[in-house]
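Left out: one protein chain. Kept in place: all the others.
Coming up: chain A.
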């Protein structure tokens, strides 16, 4: 008998599992897939909390500002590699080189330093897929109009055999390479050579410190977060190095996912990945057992409490057919808007607010009723109703706050 079972091992599910484990609970996370973090940029958006907490039914309104704030602070305590402060967003670069706002950012991604730069070197890792140095350069020239932008090609011998056989090299491949022992040494050499060249060419720079005040390096395909070795390499470079968010798959997202799993396991949590829930058993207003298909045979797990973190439409927590929509695991009632779509693709899309309606303690509500359907089931993350991460840029905020809250009150 577990204290708690989390169904779904993405961002909100793992945060819930970590928080509950930290409080001494025996936790099991069952996950069919690997969550959506690899598709995300790895930064956490909280959106306009002031506005959203007043929006009827929005998860922020339901949980309250204190909980949203607690979610942010908790994440920072877990991962000091992420910077951020309440209601004080920072800038990171999109894969096209536009600065964008984000609330919690792996240190290396912070692009604030570029505003003062007079000279920006854009590293162009050779043959990197979905990376367009010329387009980015032109964008940077518009945004940082005072700076001189230069493209600096970097070739890595280790990928020669890939290139020759026509295999594409993704940003993820580069990021993993720099994290290897050989890659870190190579990175150190490349950056050493580059800073030397920059020091020579930049007139009037008398010391490294001064150089660092007006020059910066943008390094796509690098994700130093959670790697002490890489952080050590970068610290020795006299210039600020700014990473870029990636077109999927993203290394920053992937490394965060790995770090979350590691943290959960280190706290004694048990993680089953690749295992879908087949059936859930209830007694009265309590859920007591899940049956999963593991290695071809059914396995039964029982727990005091359950947290449903299966994601929304993309994650698979909600399955939509031509005529109806269903919550995948427990068959919970869903909020489904009458009108689904809007002709502006990137505008408001009502269908995106589909999800499970909950009480302030995240318990699912019975259809057309304000009473919780079950006492020991909590809903977190994208499965919650009445929010749209892409319209309101609050995906990180809702996931972290609801995950933290569910773990806290388990």
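Everything below uses one rule, namely that contacts are C-beta pairs under 8 Å (C-beta built on N, C-alpha and C of every residue); 3 or more make two chains touch, one makes a residue touch a chain; residues count from 1.
Assume contacts and distances are computed from a predicted model.
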Notebook entry, point to check: What does the UniProt entry say the missing chain is called, choosing from "Anaerobic glycerol-3-phosphate dehydrogenase subunit A", "CheW protein", "LytTR family transcriptional regulator" or "Lactate utilization protein"?
Noted result: "Anaerobic glycerol-3-phosphate dehydrogenase subunit A"
Notebook entry, point to check: For the chain left off this view, which of A:34, A:96 or A:299 is in contact with it?
Noted result: A:96
Checklist line | Contact with the hidden chain (one of A:312, A:381 or A:407) | finding: A:312
Check: So that we can see where the missing chain sits, which residues of chain A does it touch?
Finding: 39-41, 45, 91, 94-96, 98-101, 127, 130, 132, 134-135, 138, 143, 166, 168, 245, 247-248, 250, 312-314, 316, 319-323, 340-341, 343-347, 349, 351-352, 389-391, 393, 395
